[in-house]
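In this view, the complex is presented without one of its protein chains, the others remaining in place.
What follows is chain A.
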Amino acid sequence: MLKGRHLIEPNDFTIQELDEIFTLAEDIIKKPEAYSDVCKGKLLATLFYEPSTRTRFSFEAAMLRLGGSIIGFSEAQSTSVAKGESIADTIRTIGCYADIAVMRHPKEGAPKLALKYSNIPVINAGDGGHQHPTQTLTDLLTIRYLKKSLSNHTIGLCGDLKFGRTVHSLVKALSRYENIKFIFISPSELQIPQYIKDELKGHEYYETSNLEEVIDKLDILYMTRVQRERFISEEEYLRLKDSYILTTEKLKNAKEDMIIMHPLPRVNEIAMEVDNDKRAVYFKQARFGMFVRMALLIKLLGVENNA
């Protein structure tokens, strides 16, 4: 039963519960009109303590497409938070008005603190470098929908594997499924941390710094951005940012049915020419993000029967 639950990290839900969400999302993709009124009369509060366009728009679009309404803020400066209100008080007040809340906060653990005081479901929309569970749900739905299963894949994760929370969450989430082989492709400075490798639960993995060496083995290639804010030194950033740029040339040995994913925004790690390749699914992925958030809102609000 997902009604009334919170989502703070991807593993808050069992595989069966995730399946329920993905099955519903796939049904929404098939017949979106059947769901256009399910959240009528319901109010989503978007509590964005730091700017985010993609995630906030995705949630807002999801709620509006379900016939619900939205209140919220997109930066903390314009709210009582700027006057020093605690997270506990903010969420208790919001709970008086809204039916469900989405929170993005620069401090790690903020949504978990919020849920302790909340009488409405809280969804973590990113807390610092910690968790971003709806991105993971987006990635899982994309794989499930386009590759027909979440098991039996070789996935290559490329770029900044050291700081990328998206990669860490996805690896952790995929390691709950059967027969997944991970290939970690990164410069030595940005390798995946040991504690993530420790959690692979017996899944096979391979580390390399050469994308072309492994590209023919991949069913999924997950590209990530080398983020400027993760580096202490600007020189170090400039030296590494172009290390792993995907071009059509590099794709020539890739499988015909491989999919190229990216959490977006892209800077320059995927050349524009790749966008026309049928294997490039990162914009579809963004759309799946909206569908999976629609399914999540429906499940947590318990309004599935309104469809």
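Here, a residue touches a chain if its C-beta (ideal position, glycine included) is under 8 Å from a C-beta of that chain, and two chains touch if they have at least 3 such contacts; residues count from 1.
To be clear about the criterion, contacts and distances are computed from a predicted model.
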Protein that the absent chain corresponds to, by UniProt name, given "Aspartate carbamoyltransferase regulatory subunit", "Protocatechuate 3,4-dioxygenase beta subunit", "Manganese import system permease protein ScaB" or "Cytochrome c-type biogenesis protein CcmE": "Aspartate carbamoyltransferase regulatory subunit"
Selected residue (touches chain absent from view) among A:130, A:147, A:225 or A:262: A:130
Identified contact with the non-displayed chain, of A:110, A:157 or A:196: A:110
Among A:2, A:21 or A:87, residue touching the chain not depicted: A:87
Touching residues (missing chain, whole complex) on chain A: 86-88, 105-110, 112-113, 127-130
